[in-house]
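Worksheet: the structure to be examined is printed underneath.
Here the complex is missing a single protein chain, while all its other protein chains stay put.
Up next, subunit A:
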């Protein structure tokens, strides 16, 4: 059977599963919005929009939105469900079916993309009352959603890799802690050139920086080159993670 049909069928199942566990979905939306409100409340006054160049005329919430989106996309709930499948034996049932190994990996990731896009759209909509506007327009809004979805697939794929390699819920949970350095060793409060030197070096080495800057360029209309770099970095990480997943599942014993 084709990889596409298998991925679709398994993706539908993963979406059903997500829908039926709202308790897992809720923090994905709530925690990022919480940080948006708290961060803007704490730092908003330091960066008034009329005297802060890097805000391009918008409020501080607009500057914070990319970090919020990336946080929402870095929960990777699918990996915990995958561990459950492995522990409960359902994963073996899937492996015993004549379906391409790639679709077993892609099924859940497809669902992550849909979930990531949905949550991103919701976060952007909920940030509108904070005077956030996506300055690049509807097209920019859609690109922002797509970029968030790509990142959520990349991060979920990384966690799925941990799940497939360790088959342990504890290890997978620990793996998700990677979002701390990834999301906070970034120019998430101020642009990169305002960071202290060590922080700037760390942020420059961190690939998430470029995804964040790409998103920010979409929100603040800060140059399409940054958008392109953001997409390229996210896509490369995503492709590498998916390839590693497929290789791992092929050799899974």
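Things worth noting here:
Just so it is clear, contacts are C-beta pairs under 8 Å (C-beta built on N, C-alpha and C of every residue); 3 or more make two chains touch, one makes a residue touch a chain; residues count from 1.
The definition used in the following text is that contacts and distances are computed from a predicted model.
UniProt records the chain missing from this view under the protein name "ATP-binding cassette domain-containing protein", selected from "Cytochrome c-type protein", "3-(3-hydroxy-phenyl)propionate hydroxylase", "Fe(2+) transporter FeoB" or "ATP-binding cassette domain-containing protein". Of the listed residues A:26, A:90 or A:180, the one in contact with the hidden chain in the full complex is A:90. Residues 1, 5-6, 9-10, 13, 16-17, 20-21, 85, 88-99, 251, 253 are the ones on subunit A that touch the missing chain.
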